[in-house]
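Data first, discussion second: the structure below is written as structure tokens.
The other protein chains are all here in position, but one chain of the complex has been omitted.
In this document, chain identifiers A, B, C and D correspond to the written order of the chains, with residue numbering beginning at 1 in each.
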Amino acid sequence: MNKNLKEQVLRSSGVNVLKCMRCGKCSGTCPSYDEMEYHPHQFVYMVERGDIETLMNSKSIYKCLTCFACVDRCPRNVEPAKVVEAVRLAAIRQQGNNHINPNQIPGMLDDDMPQQAIVTAFRKYIK
Amino acid sequence: MQVNENKEFQPLIVAFCCNWCSYAGADLAGTNRLNYPDNIKIIRVPCSCRVNPMFILRAFQRGADGVILCGCHPGDCHYTSGNYFTRRRMTLLFSMLDFLGIERDRTRVEWVSAAEGAKFAATMNEFTEAVKKLGPNRRLEDLRCRKQ
Amino acid sequence: MQEAMINKAKQLLADGVVDRVIGWKRGEFAYDITPAVFTSAEELDESFVYDDFTAANVSKYLVKESRKDGKVLAFLKPCDTYSFNQLVKEHRVVRENVYIVGIPGGPKLDAEKIKAKGITGILSVKNENYTLKIETVYGEESMPFYEAVLDKCASCKSKKHVIYDELMGEEGDVLDSNRFDMVEKLENMTAQERYDFWREQLSKCIRCNACRNVCPACTCEKCVFDNPDSGIENKAPADSFEENMFHIIRAFHVAGRCTDCGECSRVCPQNIPLHLLNRKFIKDINAFYGEYQAGEDAVSRAPLNEYKQNDCEANIVHERGVE
Amino acid sequence: MQRIGVFVCHCGTNIAATVDVKAVAEALGREPGVIVSQDYQYMCSESGQNLVKNAIKEHKLTGVVVCSCSPRMHENTFRNAAASAGLNPYLVEIANIREQCSWIHKDIASATEKAIILGKAAVAKVHLNAPLTAGESPVVKRALVIGGGIAGIQTALDIAEAGFDVDIVEKKPTIGGKMAQIDKTFPTLDCAACILTPKMVEASQNEHITIHSYSEVADVKGFVGNFTVTIKKKARFVDETKCTGCGLCTEKCPMKKVPNEFNMGFDNRSAIYIPFAQAVPKVATIDPNNCMMMKTGKCGVCSKVCSAGAIDYKQEDRLIEQQYGAIVVATGFEPIKLDKYDEFAYNQCPDVVTSLELERLMNAAGPNGGTLLRPSDKTHPHKIVFVQCVGSRCDDSKGKPYCSKICCMYTAKHAMLIREKYPDTEVYVFYIDVRTPGKNFDEFYRRAVEQYNVHYIKGMVGKVTPRSDGKIDVQASDLLANEQLHIDADMVVLAAAIEPDKTARPLATMLTTQMDTNDFFTEAHPKLRPVESATAGIFLSGACQGPKDIPETVAQASAAAAKAIVLLVKNSITCNPCVAHSDELMCNGCSSCEKVCPYGAITYIDKEFKMPDRTIAVRRVASVNPAVCQGCGACTVACPSGAMDLNGFSNSQIIAEVDAICK
Partner (left out) sequence: MLKISLDKLDKLFEAISATKTLYIPTDREDGAAEYRKYESGMKLSSALNTVRSAKDFFFPQTENLVDFKMDGKNIEVIDVREESEDFVIFGVRACDARSFTILDKVFLAEPVDSYYKNRRDHGTVVAMACTRPAETCFCGTFGIDAAAPEGDAACYSDGESLFIEAHNEKGQQFIDSIASLLKDGDTSKLEEVRAKTREILKKLPLAKLTTDNFGGDKLNEYFNSDKWGELSESCLGCGTCTFVCPTCQCYDIKDFNTGHGIKRFRCWDSCMYSDFTKMAHGNPRLTQLERFRQRFMHKLVYFPANNNGEFGCVGCGRCLAKCPISMNIVKVMKALEVK
């Protein structure tokens, strides 16, 4: 379990997952429920447990419509959609899964490679 | 108090404690034999809201190096609202002392319940250390009162 | 304005609405104006004055005046109305016995600032298009109007009258003032620098009590500093501690009640910027407990007589800014 | 000149092991004013106390300092000892050299030094102690109960039983409150009306009880033992003394289209009405907003048919003033408004109802005569969904932060009653937690599940959508099955949170009692004084203090009654002498002290004074009621002129202590 990841998700979402009272109203209201492997209330709970990697590797993060129904309905103002968004961001930012590693770039250079492509690669994959 | 090269500076600290929570908390610290420095001298008041800024200035005038005010936790005041007034008064007073360049660590407000003997002792230990670091109160003392 | 005010006063006297008028009386020079009570048209014609030097806030006189029989006409500048309203709130004036005519305020001039330019032997001061033409025994002098404006007027907070029976001239607005700039500057200094600043200032204090006695918020029947039973009575700053204590307690006693009229600094014979202490409290109150302007109304609770359960803790002082 | 005696206690070795008690006694003996200074094994023992008593007599002491354990321990012991020797008990001070010295320090030299300083502070203080006498204040032997629900009724009955007169003020035309609207009670399932109405009748017939129905408290003055309350008796346009409650007027009244609030608006009543059959007092009331006579001056039917001649269209609100010794607040609760919760479609769909509405729908005296029918089409519902925690346990921005406490149980009751009466009905309960602490409560809930096959599903309903076919789509998650459900329900019942009655807040202001942020009255101590408010003489009964079910409400009502009786049996109350007092010559009348007084102990009077400048002036000055003041001292600091001071902890006393400590 990656503690830093949890902190990152908590920080970037601004959500206090400990406010959740596990009522499941978020999942009860979610229009994307059946599409998702992990449901909004599970996101909140799994982030609380620190199990971020599982979520990052799940397609669920791309199934959330960001309709914010859960945010609107949550009696405790936990804002599950923001948690989902934060996990999605963590996945995007993750470096280990980069398509390109900066060390590989010199070897990939040839005269036909436009400079713009290199800049883009750095911008996209290196944080 | 004189700073003596051979002896560590021993600050004089006045603690105003409300009768219902903090004074009882201090008693509990005693009952549990929790040590805190003898620099602390407690004055019992019915409620922290009884403490007039005048008393705090008076203590500094007479040679106190630190003043700490203890009361019930907000919401637990025996008189329901006293400590809320205390909080506002002391916030403003401390801010003013700070504004005049008086070291801000010489003053403090802490909420200590009757059950928090350990917190009382810890707070007093910590506060005494903080005041020790500052050294003797020079900016708000009355030279006439300094001990020869 | 002066003419119109005299006429208004005469009319109200003639109509029996009031039986006396509190205003300002001409002095020996251009600037030495004294608050005074006028009871007849003749007196008004003879010496009533309202000009660039009538800075004195007459609200405090109404504590006494309003308790006398009959009704008194008071001409109040915008800043004076805040003081008056605060006195109404604290039941210190009898509102029914005062007929308030709101008049346009400053900026008013500070004779000390003219003298500070080395101009002396002043015989008369005239404002010509915001240039002061000053006739002296040593010849004609001149200086820009704004360089002679009182500090309290230079950081005016409001041109609005918050209480009146009648208004002369146009009503103004609450202004965005820069009045907290100096407080902020001090806050950004180190504790040592602040200490040195205030030591320099407060060591000048001669405990004449002018700041206290002019203050419209200081209307205690007996001040704690005059009361031997209070434990803090004193008459002279015998030690630097007493200089500090007097000014801390003075400011604390008016915290949440001070309308920032600036009279304390105006009257200080030693030019101590006492208003900074009051403004520090006002700034803190605004920051900690929400914007509050004393005297703005006559009903709201003073910030120190009120609380919220989620008020900030006193350690906010310890946690912020530079040490 | 003071003659002070100092008594240093060894407390066995508790003090003497770390503090050189002889040195302390000797050092304090040298203090100005101290004429005798002794040490003893156990000061609190009888012989120790005798030592103090004898010294008081022998040396004619004017003050006593005991250096011993905490004053919280034995201050009273030594005060009593002093009193028995003829010294005013408030001339005794304790220096705490055990808990705050010997028990926390190890070094004998420094502990002794500190003990001496603490002793000196006590000596410095006692120099300035003044003899104090506790005042007495008479008690009016009459109680006021505000609110005529089950809480108020029970409290009034108990107080009356003890032989005291008691008045009930109820804002509705009848007493009975929410319980009168309830069908059955948990966990016994007996009929609410059957157990409530006898109590209502008992109250009306008790010679000690006066019921002011259709009345409100308009003003409260005074203090414990001596409140003066102004009660506004709203005009009901019917002479209570003449009306027999025959009901003919209500039958003949041509205006019959007024929504009946007693039945939660499911049916109608007439403009002149008696809320329900067992109302107490059983007196008609004209609703002036709907009465044709009141609105247009044309009609007057009720007046014509009333053989008692009780109708009085000209009746006006009446103010009556009464003295009371004690006041019990029993203002009860209301279900919250559900406007904020669109997802439950409460405002769109008539078949989404609250639990209180369901009570009326199921009640034999209700709109359908006890048959459960859908409000929309009056058909029998076959699938009913209950939603728990609607508006309870929410973030402050979304609803009430607290648990409404009663919903779990009444929902189980409803579910059970429906399954019992209509076994063909499927009942679903969506819950977050089922909270059933209480005697026979969990058993009750288990019966609903096991015996009545109520479907309890853990998970919250996310959305309720009325469908065009008359069904209601309930979308919810089943957290245990980890699936999202859609139920096509016929009815949805919402367990709305409960909140204090709207009248409670202004009432609290009048009573100068404290409320929490949710407008529930705050008890004097959450554990030890749960039925008293912090304001002396004001007691709390029922749900005005927090959500409660009926048995708990009744228990608290009786407890509040007991506390009120304890007050009323006294002829007078002994006051705490350590109270604030104002120096009238210095008082500015600025009202600062009044603003910070939590007890409303400070009032202002206009008083004539001979002023220092030889004039006579009428000045507004503060006056502290010593019977109400509890001695916190907030006013002493709020007072800018220092006119306000506190007995026992005066400015000069505290300053003397500071000085002695900082010497």
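One rule holds for everything that comes next: contacts are C-beta pairs under 8 Å (C-beta built on N, C-alpha and C of every residue); 3 or more make two chains touch, one makes a residue touch a chain.
Note that the structure is a prediction, hence the values are computed from the model and not measured.
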item	value
Missing chain: touched chains present in the view	B, C, D
From C:97, C:270 or C:286, residue that would touch the chain that is not displayed	C:270
Option touching the unshown chain, where C:11, C:34 or C:300 are the choices	C:34
Sole residue of C:7, C:40, C:120 or C:177 that reaches the chain not shown, by the stated touch rule	C:120
Interface residues of subunit C (partner: the chain not displayed)	27-29, 31-37, 56, 61, 111-112, 115-116, 120-123, 136-138, 200, 204, 206-210, 212-214, 222, 226, 234-238, 263, 266-267, 269-271
Missing-chain contacts mapped onto subunit D	30-32, 612-614, 659, 662-663
Residues of subunit B (touch criterion as defined above) contacting the omitted chain	62-63, 142, 144-145, 147-148
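By definition in this document, only the chains that are shown with their structure count from here on.
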item	value
Rounded Å distance, subunit A centre to subunit B centre (Cα mean)	49
Centre-of-Cα separation between subunit C and subunit B, whole angstrom	36
Between subunit A and subunit C, centroid-to-centroid distance (C-alpha), Å	60
Subunit C residues counted as touching two or more neighbouring chains	224, 230-231, 304-306, 309
Numbers and ranges of subunit B residues touching at least 2 other chains	53-54, 58, 81, 85, 89
Complex interface listing, subunit B residues touching subunit D	12, 14, 19, 23-24, 26-31, 33-36, 38, 41-47, 49-55, 58-59, 62-64, 78-82, 85, 89, 121, 145
In the complex with subunit A, residue positions of subunit D that touch it	343, 389, 393-395, 397-399, 430, 432, 458-463, 475-477, 479, 482, 484
For the subunit D and subunit C complex, residues of the former touching the latter	517, 585-592, 595-596, 604, 617, 620, 638, 640-643, 651-652, 655
